[in-house]
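What you see is the complex with one protein chain gone and the rest in place.
Coming up: chain A.
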Amino acid sequence: MTALSLHDVSARYGSRVVASGVDVDLPAGSWLAIIGPNGAGKSSLLKAILGAVEHDGEILLDERPASALSARARARAIAYAPQNPQLPDRLTVTDYVLLGRTPHLAPLARERRADLAVVEQSLHRLDLTGLAGRALHTLSGGERQRAVLARVLAQQAGLLLLDEPTTGLDIGHAQALLELVDRLRAEDGATVVSTLHDLTLSAQYADRVLLLHGGEVVGYGTPEEVLTRETVARHYAAEVEILKTDNGNLVVTPTRAPRG
């Protein structure tokens, strides 16, 4: 089943088009990484799928037009973690994760026992149970990212939109977070669309990559197909080597011509 289809989608702010000509069909349980140099339109495309930025073209969720869904129904289908999530200082981790249940509740209703069970499970899966009662402002950077992911998880949406989920994390925490997303994808069958700066991480976690440059799609396919030395040189103006490790992982590493 196709979880997300974009047919000739462009994202725009008013009349200013920031990404265009996107054609993508994602089977359920796949991971698409949107890559591209700064200002390529990655986040805007993500927000267009979310419905927060205007778009032209057709967006299908589970083969139905997204525009036909109400705001709450759409929120039950799509969960979103922004690049710089705002975590209200003194709110507890539990209260924050509970916000993920919002689309499942009538506007003025209280959460039910089942909602609390989902929250508890989300906390448990992200190893946050011990921090459940802590205020958000007392968490470390990695713990905060996990709290955001727990909130996304509590939303129980089939499609996860993650905007630069590893921002501000060191290499270990970044890896742990992406492993976690990958596990959730495998266990829940969730579809992931993420923007990522790091090309190596994109290549190792996503099964498809979409390369944007100046708002245009300049590459789409498996990491091996898209991430070549020539492509990276052309669109990032960067000198890189593409290596393959013994266990088949792609590594994109910058190189420097010998001096002298």
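Here are a few things to note about the model shown:
Quick note on the criterion: contacts are C-beta pairs under 8 Å (C-beta built on N, C-alpha and C of every residue); 3 or more make two chains touch, one makes a residue touch a chain; residues count from 1.
To be clear about the criterion, contacts and distances are computed from a predicted model.
For the chain that is left out, the UniProt protein name among "Peptide/nickel transport system ATP-binding protein", "Pyruvate dehydrogenase complex E1 component subunit beta", "ABC transporter permease" or "ATP synthase epsilon chain" is "ABC transporter permease".
Across A:19, A:48, A:61 or A:79, the single residue that touches the chain missing here is A:79.
Note on the undisplayed chain: of the listed residues A:62, A:120 or A:207, the one touching it is A:120. In the full complex, the hidden chain is touched by chain A at residues 47, 50-52, 70-76, 78-80, 82, 85-92, 94-96, 98-100, 102-103, 105, 107-108, 110-111, 116, 119-120, 123-124, 129-130, 132-133, 135, 138, 155.
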